[in-house]
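The complex appears here minus one protein chain, its other protein chains still in place.
For clarity, chains are labelled A and B in written order, and residue numbers in each chain start from 1.
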Amino acid sequence: MVFRRRFIAFGLGLVLLMGVVWGRQQQVQSVTILMPAPYADATAALVDRFNDDHLGRIHLNISRGPLETESISDLAISSLLLGSPPFDALLVDVTWLPKYVAAGWLEPLDPWFDQADEDDLVAGARLGNRVDGALYRWPLGADVGLLYWRTDLMPSPPTTPDQLTAVVSKLKQEGRASQGFVWQGRQYEGLSCDFVELLQAFGGSWISATTGEPNLDSPAAKQTATWMNELISNGFSPRAVTNYAESESLQAFKAGDAALMRNWPYAWSELQGNDSAVKGRVGVTTMVALPGETPAATLGSWGLSMLRETPHPSATAEAIRYLTSQDAQRERFLNQGYTPTAQALFRDPELVQRSPVLPQLEKALGHAVPRPMSPLYAQMSDVLQRQLSGILTGDLDPGEGMAQAQASTITLFRSAGGKA
Amino acid sequence: MTVLLLLPALLLMGLVFVWPMLRYGWLSFHADSVLTGLNPVANGGANWIRLLDDQRFWQDTLQTTRFAGVSVGLEMVLALAIALLLDQRWRGRGVVRALALLPWALPTTMMALGWRWIFNTPYGPLERLAEVVGLGPLNLLSTPASTWLVTVLADVWKTTPFIALLLLAGLQTIPEDLYSAFRLEGGRPNQALMSITLPLLMPYVLIALLFRGAQAFGVFDLIQVLTGGGPAGSTESVALYAYLNAMRFLDFGYSATVMLAGFLLLTLAVLVLAMLLRLGGLIRPVQS
Partner (left out) sequence: MNRRFVPWISLLLLWSLLPMLWQLISSLSTAEALVDGSIPFLKRWTLVHYQELWASDPPFWRYLLNSAVVSGLTTLITLVLAIPAAYGLARLPQQLRQLLRWITAGAALFPYVLLFLALLELARRFSLGNNLIALAMPYAGLAMPLALLLLTSAFEGLPRELEDAARLEGLSLWQRLRWVLVPLLAPATASTAILVFLFAWNEYPIALTWLSRDDLLTLPVAMARIAGSSIYSIPYGAYAAATVLGSIPLLLLVLICQRQIVSGLTNGAIKG
């Protein structure tokens, strides 16, 4: 009798225990995030810690995607077009966000990130995350275009276009910087980035903020294209610049052949390497601007977006928050040099000591300018690059080229379904 | 009864070949992009207006034509040589023929990787050879002028065996007596080539030309994997541009327009070519 009762009690206890364990198992939410392989590697240790902290509740894995920017997007799109993508979130470049949102693939992050969170971000990192007012992306790293200058060749960096050409021409006459001012003039996305900074510097805009219509044939735009063209035709920049991407311009500057360079923040640590001819003699500032215009820095940033179809939105949001936390940013900066997004970190003594340009970077981030937030951005950029490249390689008159770019952009919008 | 036998096959073929063209025709008069939620919305001829003005499309068309022309031309010459060689009688001919066929059997994307490595600067074998010989960095895959030639090489390598087989088949239909008679009359071997072989081979050459030309115009696999269309879009083909419009820019309406335009241009070229050849008497009207 007693034995049977005990047996039943034991049996019930066992069942209860199994129920609890089973329930626990069912609760392990698996979250997968797609990132380019370098970012994936940079967050590996972090991911392990996350999984330890959330053992039994959330399991995070990073899907290592292709190295190239466009390839990651192609991979994601091929899954999204067929439905049921094998990941819950992905790392999104600032220029794709509007496209993904317009396609209805992303879930707004507003339930999990509030105004306080946004206020913690440095100014530039707050840009490029919202479409139609909703928050669709949380930044992982923020980069802006910078003007690098040789501290040993000039007392202070130029702040206006005229000052820039003046200092370059003086140095060339003295035979001290044969390549002058190097930037990205090849026909690719980098050219659009360079153009955007200068366009703002001349008081123009690609898309009008008020009407949403393209503005590429404005006097300011034509002036910008003309100035860029004259850099080459008057010898302030080498002709080879029309084939330079980031690495070529960095190479020229690093070898000591150029006095000024436009490039991204990553170049700084390259220039402090032992193989750099200009180690310790480089300063960083924002691009030049016309007197009366604010200088601009093209925004290039990556952030994490959640997919609408994820079965675990809260778990995914938690993973996103963890991967973008200040500790994570600190680690990524110290180990791999990725720019942080939290304001506080820009003032952190340890970080500033590692990279003395952080204050200038923060200032530049305050002047960040995003490229047009349009789902058609890729095609718009292609149109612009084509015309600019034609202008820079000498064949095309700047005024005509920009007028053509304007017309093509309008045709593009009409063909793809209306306004931006 | 016969119709019933034919129906499933013909229906499937119709679905796969005819439906897309009709669909593209319709889609090309609609905006179907991420801006319209990937739903077709009528927009009149806006896509076509854009196409006419689209420098990238016309540049790609020229590049693709150039690629197809040079590639097929080289293939013809090479394939003829190989066919002539394989037509002779020597030991091991079958084995060599099988080995020569191997390039054609491999998927294009697979060897495209291989070619990227072979032409890689600075580590690929060609580059290292150039170093040894003292030619300096070749950078064959970074300059537009040379990259398209590399794509031609890769294409020629892959498809020549196929054409060689076609031409071989043609060669084997030429009766031996013609050659014997020719020799008896004192003709020399190279003259035999010009007066007997080539004229009788013409129909096969033309079929191969037409077939390969059309296929080469649609080149996609090779370009996408070997160069991605670069550098600076100099190797981009019409098919790749259409693909990018759909899968990268999410603009289905324009992609359809590009493909339809490409198809129409190709058809026009084929018809014109066929007509010219007909007029030149090189194609005799088909008798059965």
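The working rule: a contact is a pair of C-beta atoms (placed from the backbone, for glycine too) under 8 Å apart; a residue touches a chain by one contact, two chains touch by 3 or more.
The structure displayed is predicted, hence computed values, not measured ones.
Participant: Among the options B:Leu52, B:Leu101 or B:Leu198, which residue touches the chain absent from this view?
Facilitator: Of the candidates B:Leu52, B:Leu101 or B:Leu198, B:Leu101 is in touch with the missing chain.
Participant: Write the list of chain A residues that the hidden chain touches.
Facilitator: Looking at chain A, the ones touching the missing chain are residues 37, 64-68, 71, 74-75, 78-79, 81-86.
Participant: Could you please point out the chain B residues that touch the chain left off the display?
Facilitator: Chain B touches the missing chain through residues 1-3, 5-6, 8-10, 12-13, 15-17, 19-20, 23-24, 82, 85, 88-91, 94, 96-103, 105-118, 120, 123, 125, 128, 157, 161-162, 165-166, 168-170, 172-173, 204, 207-208, 210-211, 214-215, 217-221, 224-225, 239, 242-243, 246-247, 252, 255-256, 259, 262-263, 266, 270, 286, 288.
By definition in this document, only the chains that are shown with their structure count from here on.
Participant: Suppose each chain is reduced to the average of its Cα coordinates; what separation in Å results between chain A and chain B?
Facilitator: Each chain reduced to its C-alpha mean, chain A and chain B end up 40 Å apart.
Participant: For chain B, which residues are in contact with chain A within the complex?
Facilitator: Against chain A, the touching part of chain B is residues 31-38, 41, 43, 46-47, 49-50, 53-56, 232-233, 247-251, 253-254.
Participant: If you look only at chain A, which of its residues touch chain B in the complex?
Facilitator: Listed in rising order, the residues are 70, 73-74, 77-78, 81, 99, 102-104, 186-188, 375-376, 378-379, 382, 386, 407-408, 411-412, 414-418.
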